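Every protein chain except one is present and positioned as in the full complex.
Up next is chain A:
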Amino acid sequence: MDTVSVSGTELSTMSLGRGPTVVMLHGLVIGNMASWFSSAALPLSAQRKVVLYDQRGHGDSSFASSGYDLNTQVQDLQSVLAHHGIDQEPVDLVGHSMGALIALHYSLQNPERVRRLVLVDAPMPAREHVAPSLMRVQTREGLTAWVEDELAVTRGLTGRRRERLQKRLVALLFESTLREDVYAMASESDTQLQDLKIPTLLIYGKHSPCFSAAEKLSQVLPQTRLVTLDCGHYIPEEAPIELRALLEEFLALPQVAVPSISKSEVAALVQPHGVI
């Protein structure tokens, strides 16, 4: 595991396997490299180089008091790519939730450096889909209730792990600009999205509160395929086997073989009851 210095903090990163590179980005607050590690990154690493990193303030990376906006996080991603010597070659990007928004933002800024893009339950715009849950927690007491009644319960976190999650959330929500940065995140522009010539796989949970973003992105992005799984927002945890199968299939396709799908065909590809 390596450390990469970026503006204001240090990021933890690791690389697995050899071959064409895929970079996997985790989600906000409770996500980290472990979100992808054993269930998806290790299987994919049998035939690829898989790069993982903890975003600022997450996992084993250092705390950062600011820089949770997409432009700074794209710079963080670029620093990670440069550290691994893959900043000049096209890579595949796979992101869940906030990680998907970072991957999409990077792709819009650097389309020549992205081979294929997988957006897993991308909550665009974050100010609409992510901010409400963060804004709901206005006090430390409110945060304790959120952790104890929801986050820790659904993940079976007790004792030390619950305490560490709570400590991390206190820092992110009350001692950093994360909330205001998320609240400022609008949708990417339609014009830019329409021009994105990168094969893109959209994977959404049919019960996810972000599902309207799936409809929007599948209509605007020119080379996209939407797959809907029978789960909620936390797809890497809720449907890891189906997700892994989709990633292996999509990332095995030669780039030229991914068809450009017309908007009318996209609706037909939506599978309301899961794909497996």
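We adopt the following convention: contacts are C-beta pairs under 8 Å (C-beta built on N, C-alpha and C of every residue); 3 or more make two chains touch, one makes a residue touch a chain; residues count from 1.
In this section, contacts and distances are computed from a predicted model.
The UniProt record for the undisplayed chain lists the protein name "Acyl carrier protein", from the options "4-Hydroxybenzoyl-CoA reductase alpha-subunit", "NADH-quinone oxidoreductase subunit K", "ABC transporter permease subunit" or "Acyl carrier protein". When you scan A:Asn32, A:Thr72, A:Thr200 or A:Ser218 for touch with the missing chain, the hit is A:Asn32.
Among A:Pro43, A:Pro90, A:Pro111 or A:Pro222, the one in contact with the hidden chain is A:Pro43.
Along chain A, the points of touch with the absent chain fall at residues 1, 14, 16-17, 32-35, 37-39, 42-43, 45-46, 54, 59-60, 156, 158-161, 164-165, 237, 240, 244.
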